[in-house]
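To keep things clear, I will list the structure first and then write my remarks on it.
In this view, the complex is presented without one of its protein chains, the others remaining in place.
A and B label the chains in the order they appear, each numbered from 1.
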Amino acid sequence: MNSEYVVFILSLLVILTAIINLIGVLGFYRFKNFYLRLHAATVSTIGGAFYPLLVLSIIAFIEKEHYIGVSLLLSAFLILLLSPTGTHALARATYRKRIAIPEPLIGDKIKEEEASS
Amino acid sequence: MNNELLDNVLLTYVFYVLVATIGISLYGVIFKPHLTKKIISITIFSDSINLLAIFIGYKLYSIPPELKGMSNINEVLNRTVDPLPQALVLTAIVIGLAVTLFLIFISLQLFRLHGTLDLRKIKELRE
Partner (left out) sequence: MNKKLIVITSIVVFSFILAVYTNLTESLGPLGLDTRFLGKLYVYFTNHEDLRLSTASLEPVTAIVWDFRGLDTLYETTVFAMAIIAIYSLFRIDSLEEKGSLNSSFTIIPRLVTKILLPINIAIASTIAFHGSISPGGGFQAGSILAVVGVLFVVIFSYYALNAKSINPHRTLLFMSLGLIAIVVVTLIPLAFDVFFDNAYLIQNQPKLDSAFGYPKRVGGLVFGGSIGLFNIFEFIAVSFGFLTAFALLSIPEHVFKEKLRGEESLE
């Protein structure tokens, strides 16, 4: 009986991640700048794909579906590894080609490095 | 609400959405002037047609057609989905991929020759 409540709460968490996904999509539409849109896309990949996979793997372990649980954990790990890397590569390539202007700019490390080298 | 009825309604909803996707992608193929968008529409069109074919082989509460770890063949036969559409869709995917690859390369060559992929501008250039 106890595990049923746990599964219910975890399912609520999955619904919460769907809302995060919606926020990410809205940000992707509403933000003006390429870099800000990239930020919104990363929000929806980490909050909308990594966390629900983690929660689902816990649910699978509670339901004693170990095979599914392990594969969900693996894919969550891969998303955690790949999504920031992809964002980093995209942002860097865009900056170096000067395609988009980084508008709310606080500091510029890349320019400093290029100037020093 | 009855569980089976809910499942049926949801499945029918997905099915109609799929057919609507087919219609929208056909619109894109015909009316979008940019070649890249046309290619994207063609891929969406072929993928939704493939999914429709998979749906035709599907039935509710079924298991994949797999014999590994199954001791009793009759249990598999009673509950399996139809494997034939899946195999045909595999063939269709490969051929669609070959066509898409070829289209992409031809449009790349067109871009190198004309400097644009917009069909309206290419039409102007040819005149």
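The rule is simple: contacts are C-beta pairs under 8 Å (C-beta built on N, C-alpha and C of every residue); 3 or more make two chains touch, one makes a residue touch a chain.
Every value quoted in this text rests on a predicted model; they were computed, and no experiment measured them.
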Neighbouring shown chains of the undisplayed chain, as defined at the top: A, B
Hidden-chain contact residue, picked from the options B:Leu6, B:Ala98 or B:Leu125: B:Ala98
Chain A residues that touch the omitted chain in the full complex: 81-82, 85, 88-89, 92-93, 96
Chain B residues that touch the omitted chain in the full complex: 8, 11-12, 15-16, 19-20, 22-23, 26-27, 30-31, 52, 55-60, 62, 64-68, 73, 76-77, 80-84, 86-87, 90-91, 94-95, 97-99, 101-102, 105-106, 108-109, 112-113
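Here is the rule we use: only the chains that are shown with their structure count from here on.
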Between chain B and chain A, distance of the C-alpha-averaged centres to the nearest whole Å: 27
